[in-house]
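In what follows, a structure is listed as structure tokens, so that the remarks can point back to it.
Of the protein chains in this complex, one is absent; all others appear in place.
Order of writing sets the chain letters: A and B. Residues in each chain are counted from 1.
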Amino acid sequence: MVHTLSITLTSASFLRVLDLVGTFVFAISGAVAAARRRLDFFGVLVLSYVAGNFGGITRDVLIGSVPPEALTDGAILFVSVLAGLITFFRYADVQKLSNPVLLFDALGLSLFAVSGAQKALGFGLGAVSAALLGMLTGIGGGMMRDILLAEIPQVLRSELYALAALAGAVVVVLGDQGGLPYSVSALFGAVLCFGLRFMAIRYGWQLPRARLSRPAAGDDEA
Amino acid sequence: MVHTLSITLTSASFLRVLDLVGTFVFAISGAVAAARRRLDFFGVLVLSYVAGNFGGITRDVLIGSVPPEALTDGAILFVSVLAGLITFFRYADVQKLSNPVLLFDALGLSLFAVSGAQKALGFGLGAVSAALLGMLTGIGGGMMRDILLAEIPQVLRSELYALAALAGAVVVVLGDQGGLPYSVSALFGAVLCFGLRFMAIRYGWQLPRARLSRPAAGDDEA
Partner (left out) sequence: MVHTLSITLTSASFLRVLDLVGTFVFAISGAVAAARRRLDFFGVLVLSYVAGNFGGITRDVLIGSVPPEALTDGAILFVSVLAGLITFFRYADVQKLSNPVLLFDALGLSLFAVSGAQKALGFGLGAVSAALLGMLTGIGGGMMRDILLAEIPQVLRSELYALAALAGAVVVVLGDQGGLPYSVSALFGAVLCFGLRFMAIRYGWQLPRARLSRPAAGDDEA
């Protein structure tokens, strides 16, 4: 129950708001994917919850923070279910938004990458581990969403995805090492991640793929 | 080695019997699915073990009860392997039972939902978390069984499945809050879950799916 909304968000409450917003938008992406694949009502809710929380749950298990907050935090459960309900009952509206999965997914990715990295830092992990866990927090939910739909996770083949999450997480880690307030580095990290992902979607930025055969001499396209 | 079987089952031993029976029947469902997909001998044993124990293992990891009992408890391993062996060597007989996967699956679901919720309560989790973990204990093994077979988990699209598990788990949680003996609430919870699931299979009870497009006015079928 929120009685007052302080103007100055503390790092903790800022982290919390990010988590809730990230959970909601990721959950929307899961619910839309589930509805599109014709899962039933419960399947939509499960995919909402999984897409919204699997990254964070995995992070929490890996850093030893059990039970994971996604299981014990009523607000997180509430926004996950809410996203599923909205998508289920207003699917036609949600779908009208252009490419809603992609956009919500990009927003969730950005928010989770920064909050995941910050939480890992708070549990005493080193810079590299924290950056990786930030990325994992960002991409874990979407990966499990796709695995549950028996598809190769988008993150492994789409335009600039995990790399955007890693970039956002790295900003938070560097900001932490440089003594920046978390709210500042989180903002920069999230904007960088979202910007990279948005540009990648808009301009079709792709990471290269391995060449399956050796090109002939004079055919070097690298 | 059981020397005597006390008439009055204590809560602990009752929980244990439920766990072993649930493991066995779930393992049968995993083994049947594996044999049907032509996995080899070891694949059948792995699917037995996974279907029988993945839900409980996930629950244990999430509540911080590691190593999970499914790894350290010889009896659980024994019944998992036994179910796989029976299915492997007597597949024709197991298959003759009408819809064995569905029925064994429903029984395992019921037993695991109640024992999972109870274990979570014992580890101090709150009512909502315990109910969710009960459901997860029930549906986790079957979900991983399907994921390993590269299929969308049945639970996400079949008739009333996870909801039945949740109902059973909720009964245990409410019973705990109302001071009922666990053996009573577990019985009620398991019967409720199995009954819901059985009726759902028999009468094809389905949860609704999201409407992919907005119906025309006058075409409201809700």
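Throughout what follows, a contact is a pair of C-beta atoms (placed from the backbone, for glycine too) under 8 Å apart; a residue touches a chain by one contact, two chains touch by 3 or more.
Quick caveat: nothing in here was measured; it's all calculated off a predicted structure.
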Considering the whole complex, which of A:Leu107, A:Leu125 or A:Leu196 touches the chain not shown? A:Leu125
Using the document's definition of touch, tell me which of B:Ala34, B:Leu107, B:Ala162 or B:Leu207 contacts the absent chain. B:Ala34
In the full complex, which bits of chain B touch the chain not displayed? Write them out. 34-44, 46-47, 57, 61, 66-68, 71-72, 74, 77, 87-89, 91-93, 95, 147-150
For the chain that got dropped from the picture, name the residues of chain A it touches. 61-64, 125-126, 128-129, 132-133, 143, 147, 150-153, 155-158, 160-163, 206-214
